[in-house]
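Only one protein chain is missing; all other protein chains are in place.
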C-alpha cells in the first residue's frame, strides 16, 4: 500500500511520491547483524518522543551483499580508515608535542562517547559533535591546527573513536539546554525545502521501506556514522550525508559544522535512541 | 489514486533530470561485444571454450556498481599435472572489458578467488578459466546495476 496522507494529497509531491515510491520491497528485512560473533541490535521500539512505533538501522534496508560487507571487520573497507587513525592516535602533532594518546592513553578510554553525541558543551554554550571535540583537543591541548570537517584525518579519527562504542545504545540528552536544539532540529526535519519541496520526513518517516526509483528508503538513522558508502568508495560524515540529501531535493545545503546541521544531527540522533552504534557501517 | 496526465509529465521531467545528473558515464564509450570476444579469444589461445567446471558467483542486483562482490570457483584437483592456470574476469558492458586475471598454482589447493569489481551498467560478467592442459571453460552472470534515485 502506498501511504498518502491528507496533507500530501493536496500538493504535487503526493503525485511524485505515489508514482516514484513503489511498495515492491516494502519493509526492512529480518536479517541479523552479527559482527565478530557479537549481535548488534538493528531494531528497537521507538523512543517515546518518536512518531514511529519501531526504529530500524539502515543496515536492514540494504542488499545481502552490502550487509555482508559489514559483518566481518576484515572485509569492511571502513577498517582501512580505522587502521590509519590508530596510527594518527599515537602520533604527536602541534606545538605541545602531544598525541591523542598523551592524554587519553588507549582509545578504548573513549568508549561510550559516540552514543551520547552531540552533547551539551558548557564551554561553547551549544551542543558539541565529535568533530568539535576533536578539534578542541587539537587546538587547545596539542597546539595543532584544526582539521577540516571532511578532512580524511578527521573522518578516520571519528571512525576510530566511534568504533569504541560499537554495540552501545544511542543515548542522547534531549532535555535541559539541549531541548531548544532538539526543537530547532525538529523544525528542520519537517520543513519542506528545495525545488522538489521535500522535507526529511517525506522520505524517511512517511516512506521508509518503500522504493524511490532503485533505492530502498531507510529511516535515515545515523547510528552507523561515519559510514563507508560504496558510492563514495570511502568514509563520510553525518553532515556530508545531510548535504547530499539536500542536494538531491534541489535545496541549498547548509554547511558542514553549521548550527543547522548540528541541530539536525542532535534531533536525528534522538530519533534513533536505543539503536546500537554501528560505526563504521557500510551502505550503498 | 489517479494521476492526471499533467502531473505525470511534470514528474517525468523532474526526475528525468535528476537521474541524468546522477550519471557520470555520459560521453564514455562502452566496450562492445567485439572487444569482449577478442579478450576471450586471446585468453583461450585457440582452444574451444567449453561450459561447466567453472562457476561464477555474482549478485543478481548490485546496489551500487562501484563495488560488486564476485567469486569464482573451478573444479580441479590442483595437482602439478592437472590444475587451473588462470581465471580471467570480464565486464562486457564496461568502457574496457578487462577486470582482473587470477593466476593460480597447484599450491592453491583449490581454484577459488573473490574480489570486488566495478560495473558501469547492467551487463554480463564473464569468467573464463584456462586449465594447465590448455582447455578453456566459461561461465557468465547477468548483474543488474541500479542507479539510485536518491543516492546523495
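The letters A and B name the chains in turn, as written, and every chain counts its residues from 1.
As a convention for this text, a contact is a pair of C-beta atoms (placed from the backbone, for glycine too) under 8 Å apart; a residue touches a chain by one contact, two chains touch by 3 or more.
The definition used in the following text is that contacts and distances are computed from a predicted model.
Q: From the names "Transketolase", "Thiosulfate oxidation carrier complex protein SoxZ", "Polyamine ABC transporter substrate-binding protein" or "Aspartate carbamoyltransferase", which one matches the UniProt record for the unseen chain?
A: Options "Transketolase", "Thiosulfate oxidation carrier complex protein SoxZ", "Polyamine ABC transporter substrate-binding protein" or "Aspartate carbamoyltransferase" narrow down to "Thiosulfate oxidation carrier complex protein SoxZ" for the missing chain.
Q: Counting contacts across the entire complex, name the shown chains the missing chain touches.
A: Per the contact definition above, the missing chain touches A, B.
Q: Which is it among A:79, A:147, A:181 or A:254 that touches the chain not included here?
A: A:79
Q: Taking the full complex into account, what residues of chain B touch the chain not shown?
A: Residues of chain B in contact with the hidden chain: 24, 28, 66-68, 71, 78, 89, 91, 94-105, 107-110, 112-118.
Q: Give me the chain A residues in contact with the hidden chain, please.
A: Considering the whole complex, chain A reaches the absent chain at 74-75, 77, 79-80, 83-84, 233-234.
By our rule, only the chains that are shown with their structure count from here on.
Q: Taking the mean of the C-alpha atoms as each chain's centre, how many Å separate chain A from chain B?
A: 32
Q: Which positions of chain A touch chain B when the two form their complex?
A: 2, 4, 9, 12, 14-16, 18-20, 62-66, 68-69, 77, 196, 203, 212-215, 217, 230-231, 233, 241, 244-245, 247-248, 250, 284
Q: Touching chain A in the complex: which residues of chain B?
A: So the residues of chain B touching chain A come out as 1, 3-4, 7-8, 10-11, 14-15, 18-19, 59, 61-64, 66-69, 146-152.
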